[in-house]
Every structure is written in structure tokens, then in C-alpha cells.
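So, chain A:
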Amino acid sequence: MNSSESELASQLITLLAAGMLVIQLLMVVQRMLLTSIRLFALQSLMLAGIAAIVAFFHNNAIHVYWVAGLTLIGKVFFLPWLLNRLVRRIQIDQEIAPLLNSTASMLLCGGFTLLGYIVARPFTSLERLGNNTLAIAITLLLTGFFLMFNRRKAITQVLALLTVENGVMLAAVALTSYGMPLVVELGIFFDVMVAVMVLGILVYRIRETFSSMDVSKLSQLKG
Partner candidate 1 sequence: MNLPSPTLFLQLALCAYGFGVVASLLAIRWEKFANGIGFGSATVAAVFGIGAALTGLTSGPGNGVESFALWPSLIPYLQLTVKLDPLGAFFVLIVSVLALALSIYSFGYVRGFYGRKNVGILAAFYNALLLATTLVFTASNAFFFLIAWEIMALTAYCLVSFEHEKPETRNAGVLYFIMSHVGTGCLILGFLLLFQAAGGQAPGDYGFETFRTLGDKLSPGRRDAAFLLFLVGFGIKAGIVPLHIWLPVAHPVAPSNISALLSGVLIKTGIYGLTRVLFDFMGTPPNWWGVTVLTIGTVSAVLGVLYALMEHDLKRLLAYHSIENIGIILMGLGAALMFLHTNHPVLATLALIAGLYHTMNHAIFKALLFLGAGAVLHATHTRNMEEMGGLIKRMPTTAFCFLVGAVAISALPPLNGFVSEWLTYQALLQGFGTTDSLVRIMFPLSGAMLALTGALAAACFVKAFGITFLAQPRSDHAAQAHEVAPTMLAGMGLLTAACIFLGLFPTLFLKLFNPLTVQLLGQPLPGFLSEADGWVLGNTQEMGGTVSTLGIALMGICLLPVPLVLWLFFGRRTKVRIGPTWDCGLKGLTPQMEYTATGFSKPIRMIFKALFLPRREVQREYDYSPYFAKNLHFESHIEEAFVTRLYRPLNRGILRFSRRMRGLQAGSIQAYLIYIFITLLLLLMFAL
Partner candidate 2 sequence: MMFSVLAIMLQTALLLALAPLISGCIKNWKAKLQNRRGPPVWQPYFDLAKFLRKDMVISEHASWIFRAVPYVLFISTLLAGLMVPMVSVSAPLSLFGGALAFVGLLALGRFFLALGGLDAASAFGGMGSSREMTIAAVTEPALMLAIFTVAIAADKSTNLSQMLIAAQGPTWKLLNPAHVLAFAALFIVLLAETGRIPIDNPATHLELTMIHEAMILEYSGRYLALVEWSASVKQLVLMALLANIFFPIGIATDSSAASLGLSLGWFMAKLLALAGAVVLVETTNAKLRLFRVPDLLSAAFILATLALLSTFLFQ
């Protein structure tokens, strides 16, 4: 890999990573459930793109194509489809109903982004591909976290969890320049799939039992 190629790859990756962050912030202010799912798909697409770029520009990272492909299939097509189906099937109200209003949420998320950069700062020299991807990964984690506790609906929490997962994958690719060993990647991928299915089952059962998707009603167990 010569330096100009490396430079190009780095810029592309940074660009896509920034895109992921922007989408994450859009999800924070988004109120419609189905739109959120689509946004997630788009974010996953960008992740897949990053993986593909890494695989393309790096010499001994052929297996990262696998990552890109699996992400594409799993997170861009399969999971959004599954969630869409779930939403339609149990006829969830489209409104998301966050706890904090969007202004406050945006302010907080801005703070998280700052924090992510502060935490990642000592490690920028370690990043082999792209600048600030680690910071973005950590920010994705923090904002994903925030999404989880700022939403009332069970299914939005699942979505938030998935964005956190995206953050991990971004970090995995960005920090190591060729991702994790294949067996690990595969394991993680299938785990995520199974997790979403299990969560789906639970969401379904909760909807049946509580006739609501509001997790703040899940508060009988105390003390």
C-alpha cells in the first residue's frame, strides 16, 4: 500500500465515520420509529463501506470483506427488515416519545462527542486508518447509551443497542486496520443476530402481555 492510496483510504474512512456520527445524531432527534430503523440501516451501510475500504486497501485483510458482506446482509437488510416486520405486526404506535426534548438531547450528545474526542485523544497515533475514528466509535457508544435511556419503547432500545454495536465494529476496524480474527467476527455477527431475534421474541411477548411497548411500565420489580 503506497502512501497516496493510504491517504485516500484514510480520508474515505474518516468521511464515512463522520457520516455514521451524523446519522446517530439524527436518530437522537428522530421521532418516527420506522425512520429510525431506516437511519440505522444507512448507518450500517456506511460501516460496511468502511470495512470494504479497509479490505480493499489493506494487503492482508481479505477476511475483512467477509465483515463487510456480513454487515451488509445482516445489518443493512436483514435486521431492518425484521424490525420493520415486528413493528408492523404488533402495530406499535409510531411516535417514539423520548424522555428529554430534542434540544436538550442534542446538547447532551454534543457533550458526549466532546468527551469521546477527549478520551480518544491519547490514542490518535495508534489509529492506522482514518483520523478520529476511535473518537467517533466512543461517541457512538455514548450516544447509543443515551438513546437507550432516553427512549420509552422497547424496540427503540433495541435499536439503540444496535447502534452501540455499530460503534464497536467501527472501533474494531479502525483500530486494528484489519479487524478481528475471522472466527471472532463471525461469532460476534451471529451473536448479534441471535440477540436481536431473542429481543424480538421478548418484545413480542411483552406486547402480548402488557398490551404496550412502553418500558417505563416495566417497573414492578423494586427493592
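In picking the candidates, the idea was that all candidates are chains of the complex that A comes from, given by their letters.
In this section, contacts are C-beta pairs under 8 Å (C-beta built on N, C-alpha and C of every residue); 3 or more make two chains touch, one makes a residue touch a chain; residues count from 1.
All figures in this text were calculated on a predicted structure; none of them were measured in a lab.
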{"item": "In-complex contact partner of chain A, selected from candidates 1 or 2", "value": "1"}
{"item": "Residues of chain A defined as touching candidate 1 within the complex", "value": "99, 115, 119, 142, 145-146, 148-150, 157, 215-216, 218-223"}
